[in-house]
Each structure stands twice: as structure tokens, then as C-alpha cells.
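Here the complex is missing a single protein chain, while all its other protein chains stay put.
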Amino acid sequence: MIGIDVLFTSLVFPGLLFSVAMAFWFQYLERKIVARIQRRIGPLYTGPHGLFQPLYDFLKMLFKEEIIPENTDKLYYRIAPVLAVVIPIYGMALIPIICYKCALNFEGDFLFTLFLFSLSVFTTAIAGYAVYSPYSSVGVGRLIVQYSIYESFLALSLAIAALQTSIIDFSGLLQYQTIHGPLVFYQPIGFVVAIIALIAKLEKPPFDLPHAKQEIVAGWMTEYSGRGLAFLKLSKDLSMVWGISLISTVYLGGPLGPLFPEAGPVGLLWFAIKCLAISLVIIFVRAVSGRTRVYGLAERLWARVIPLVVLQFIIAVLVRWYM
Amino acid sequence: MSKGRGGLGLVVEAIRSLFEKPVTRDYPASEEVVETIRGMPVLHSEKCVGCGLCERSCPSGAITMVVVGKRKIGNKEVPLRNPRFDYFRCIYCGICSEVCPRGAIEMVKKFGLIYTSKGGEK
Amino acid sequence: MAEKLGKIGRKSIWLFHFNASGCNGCDIEFAASVTSRYDLERFGIQLVPSPRHADVLVVTGAVNRLTRDSLKMIYDQIPEPKVVIALGSCACSGGIFNGCYNVAGGVDKVIPVDIYIPGCPPKPDAIVEALAKLAGILEKKKKNLKGEKNGSKKD
Partner (left out) sequence: MGARKIEEYLEVEAQDIPSKVSEITSKGYQHLVTITGLDEGENIGLIYHFSKPSGETIHIKTSVKKHGSLPSIVDVIRGAYIYEMEVHDMFGIIFDNNQWMKYKLLLPDCYPLDEPPPLWKEADPDKIRKKLYEATSAACTLTEPISGTSMFSPESVVVPFGPYHPALKEPEHFRLVVEGERIVQAIPRIGFVHRGIEKAAERRSFLRDIFLLERICGICSMHHSWTFVEAVEKLLGLEIDKRAVYIRTLVAELERIHSHSLWLGLVGYWMGFETMFMWVWSIRENIMDLLELIAGNRVHKSIVTIGGVRRDVSDEKLGRIKEKVASFEKRFTEVMDDILTLDEFIARTSGIGKYNLDTARKLCVVGPPRRAVGDGYDIRKIEPYGAYEEVDYSVITDMGGDVYSLVKVRMLEILESTRIIQQIIEKMPSGNPVPKRAFMGTVPKGEAYARTEAPRGELFYYVSADNKHNPSRVKVRTPTLANITLAAEALKGQTLSDVPLVITMIDPCFSCMDRVLVIDRSSKSSRVLDERYFRRIRRKGGIR
């Protein structure tokens, strides 16, 4: 019989309900701040200051008619959106927020999260290739190109964090950070590189090539409508929540704060503050930058970022040897 | 031209506009917004003599003369014709009110003409 | 017309714009209504890149022979609860180009139209008001304007 707390963590707290709410909250935050930077008011009339706008978008899409274009692969067309939503939720359930070792945490869960992190791209690839339209096939082509570029140093920067602490699960990481302070003091470059890679993973400008609105219609999302589109858009927001909470747990010590172990829920407060900080950085970069060309993608990301990661690698080895 | 601060300037500009009041204008449009437009033609039928000059000079042919009543010239009974405006074809240029010898067509300062069917309600 | 989108559908309207051979006067006014000063996004209205995602099809320009087939195809691609807005006098009835040999004269000769916004071009405020009415927000705002404004607005 599965324990009640396992059900609770996977379905309610860091799992389904909490992460979907966080996804809507981050989408709302992004739309409001980007609007304010552009000197206009974001969504206003749905709920207090337009807070329920993402929820209304999602519900509206659920009730719309779903047109499946002919000669598309029905199986993949149905599965891809569902898979795309499940993986981030499962990933979120593993993140410890109000405890060192929550119900679902097991021995090597940080390593498992790294694997899940790189797996989530293939669901969107399947979604794109399921449809017989050149825009989605081109969009997915770009998605894979972009994925192959950013995935290398995303995994590297997270792995270096594990290398320095020689621990591969979240609770161990949190203990290490309570003793030695947040990892960001030792690995600032790793932190910055992880954020850049996260922006590329979330396809936010300056790396929103796979679904460039002005260029290839909507990239791999072109042929989706109704339910499928609702889930795909939700999965993008969920992977934003997941990425941000992963980086804040690894680098900033998610729930750690003054009186964390004693009063459990206070950890949620520190976690929220750190996630908010990271999301503000991402939203600001999104608002201020234009899209790079595919030529620029490789030289901008690879040429500049890989040396940084190697430097960070050397520092981590030195710190670990010295520590 | 060259003194631009590039990326830094952009970030400063973004932060500054983040905290300034948004420029969005409240709707429905207030009075001072409406008074500068040309408005739409409305007929004052008592002044109209039915000469049809407006019909001939309307660029998009939106005006059609319609028999309205009787008019006495000398001793003959002549049908009085008044213009009817098709507000879908009208381009709101105001030529009819300029050309009208009697000034029977006045450009009313009002917009927000929204019809949900050719019938013209809502 | 707003009932067609349903209660939730009215709160988040996604627009798709199609330029059926207009003089792009209406297009720049429509694009201006998305920018900061008129900001359609406060009603939850967004411009979407693909007809599959759209709820409302905004058509500008008197349809000419070549764009007629594309207009029909785009109309069929939009999922069901859909509304068509004819923006500008050309789209409403062919406007000044009535009588030209290559012009079909208005969008309603090709696809069923729900909302007409005449004007050459209609001001962005008129577009904002029309879409606010579609989003069912205008009535609520008017109600709390201390009773009806001076006389019913001719709309």
C-alpha cells in the first residue's frame, strides 16, 4: 500500500497541484513584468490584477475543438503532450522543499533528476515529428540542434556541483550546504552557466528558435490545438518551474535559511524567495534580448560558455582537494 | 550617434521603464481623444434640398439618394430626395459635408462603430 | 456575439490576423492596438502565430482573387468556437475598391463574418473597444461608471 505521504508529495505538495500553480504563477509574473518593461499593463481583468489569466488560457484551450491534421501519427500525437507534462511533475516531486529527506527522495535522486532533465526534450521532439508539416519538422530540427548545444554544459555545470560535494542525492547536498554555505559562493560560474542553459532549454528569447513566432509559424507547436496545445504550453511552464527549483536547490540551497530545520514550512518561504530571484533574472533577460540566428547560436553558446565550464571544473577539483 | 551605451543602455532603459507608469490609455476613449478625429457624416434632413452633389462626389459611392417626400418648386410637385449613408462603404473622408451647398451634412465626432451584423445592432 | 466564445473563452481571446489585400492602413492600426499605448493584452488578448491556436480571425482588406482561396483555407483551419472580425471599411464591404475587377468586395462574400468594424482605418481605440466588448468587459466597466454615461453610446 503506497504511503499517504508518498501520494501527498507526488500529487499535492511539490508534485502536481503545487507545480501547476507555480507554473501559472511564473507565467503570470513573466507576462506582467515583460509588459511593464514594454511600458504597458499586462493581463488585468481576470481575477485580482489578472492573476488567473494563465488559468483561463489553459481552461479555454481545454474546451476548444481539437483538429488532428490528416496523415499525422495518432499515437504520438496523443502521447507526446501527456508525457511532456508528466516528466516535469515527476521531477518536481523529487525536489525537497520543506524537509531534508521527503517521502519520495531515494539514494541517487539527483543523478536521476539529471537524466529526467535531458529526457524531457524528447517528448517535445516526438510531438513535433508526429505531425506532417514542414514547420514542425523544421522546428524540431532546430530544437534538436539547440538541445545538443545547451545540454552539454547544463549537465556539466550540475555535475560539477555534485563533483565538489561528492554527493548524488538532494538531502546530502542540503546537508553539505548547511555546513559549508550555499554552493554559489564556490561555483558562481556554474550558477550563471546553468541559468543560461535553462533559458535555452525553456526556448525563451534569446534562444527561442524552435518556435520562432515570426519565422516558422509556431515551430513544433504549429499543428496542435485544443487539449494537446493546452498540455504542451503547460509543460513548457512546468519545465520552467522545475528548472528554477532545481538550480535554486543545487546552488542556493533551496529551503535552507535561518530557522529551517525546526519550523518546516519556513523552508517553503526561503525556497520561494530564491526561485523568485532566479525567475526575475530569466524574465529580465527574456525581455531585453532578441533572437539569435542559428549561426550565432553555436558560436555564442559554445565558444564562450565551454571554457567557463572547464575553468569551473578545475576550481571545483581544487576546492574539493583543499576542503 | 556613437555615444550609445549598447547593452548597458538597454538594461538601464528597461529598468527605468519597469518602474515608470505604463503609457496604456484607459478605454472607452475619453473626450479629448475623440475631438481630433473627422467623425462620421450625419444628415440634417431639414436643410437638405436633394441636389445629389454629395452622391456624385463620394469617393466610395457610399451615398444613395432616396425619395423621402414632396417638394414644391414653382407650382410643380417634385419628389424630395435625401442621401442615405452606407456606413460600411463610407471612408469617413468628409468630402460630402464640404461639398454640400446647404451644409446639411455634419461630421459628428463619434467613433466606436461596431456592428455585429449588416443589420447594425450591438 | 460574445456568447459564442463562452464564459471562459471570453476571458482569453487569441487573435489571428490575415491581410486579404488591404492597403495595410488597417494592419498598422491593428498592430498599433497591440503596442503599449492601447495594449490588448490587458483583456487577455494575444496575437498567435498559427491559425490552429486562434479563436478570432481578424481580416483586413477587400479580398482579391488570389487571397480568396487562402482566406477560405485559413478560416477552415481555425478550431471551432471561432469569431470572424472584418476590420476596416474594405473588409466590411469592399470600401473604396468596390467596382475594381480584381476585388471580391468585402469579406462576407467569402466567409461568414460576425463583427464588422467600419472605418478607414478604424482608430486603435475603436479596435480596443470592439474587442473589449467581445471580451464582455465593457458592460462591467460601464456599470461601475456611476450609471449609464450621457446617453447610450451608439455602438
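Per-chain numbering from 1; labels A, B and C assigned in written order.
In this section, contacts are C-beta pairs under 8 Å (C-beta built on N, C-alpha and C of every residue); 3 or more make two chains touch, one makes a residue touch a chain.
Source: prediction; values computed, not measured.
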**Report entry** Touched by the hidden chain, restricted to displayed chains
**Finding:** A, B, C
Query - Touching residues on chain A - with respect to the absent chain - result: 34, 37-40, 129, 132-135, 137-138, 141-142, 145, 205-206, 208-209, 212-217, 287-298
**Report entry** Interface with the unshown chain - residue positions in chain B
**Finding:** 1-7, 9-10, 13-14, 17, 23, 36-38, 56-60, 91-95, 98-99
Report summary line: Logged for chain C, residues touching the omitted partner chain are 17-19, 21-29, 31-32, 34-37, 47, 49, 51, 61-62, 64-70, 73-74, 95-97, 99-104, 120-121, 123
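Assume only the chains that are shown with their structure count from here on.
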Query - Selected pair, greater C-beta contact count between B-C and A-B - result: B-C
Query raised in the report: What whole-number Å value describes the gap between the mean CA coordinates of chain A and chain C?
Result: 36
Query raised in the report: From the C-alpha centre of chain A to that of chain B, how far is it in Å?
Result: 51
Report summary line: Taking each chain's mean CA coordinate, chain B and chain C are separated, in whole Å, by 18
**Report entry** chain B: positions in contact with at least two other chains
**Finding:** 22-24
Requested in this report: Any chance you could list the residues of chain A touching two or more other chains?
Outcome: 35, 38-41
**Report entry** List of chain C residues in touch with chain A within their complex
**Finding:** 6, 8-9, 11-12, 35-37, 39, 41-44, 48-50, 52-53, 55, 77, 79-81, 135, 137
Query raised in the report: Which residues of chain B touch chain A in the complex?
Result: 10-11, 14, 17-18, 20, 22-24
Query - chain B-touching residues of chain C, taken from the complex the two chains share - result: 1, 36-39, 42, 89, 92-96, 98-99, 106, 108, 114-120, 122-123, 125-126, 128-130, 132-133, 138, 141-142, 153-155
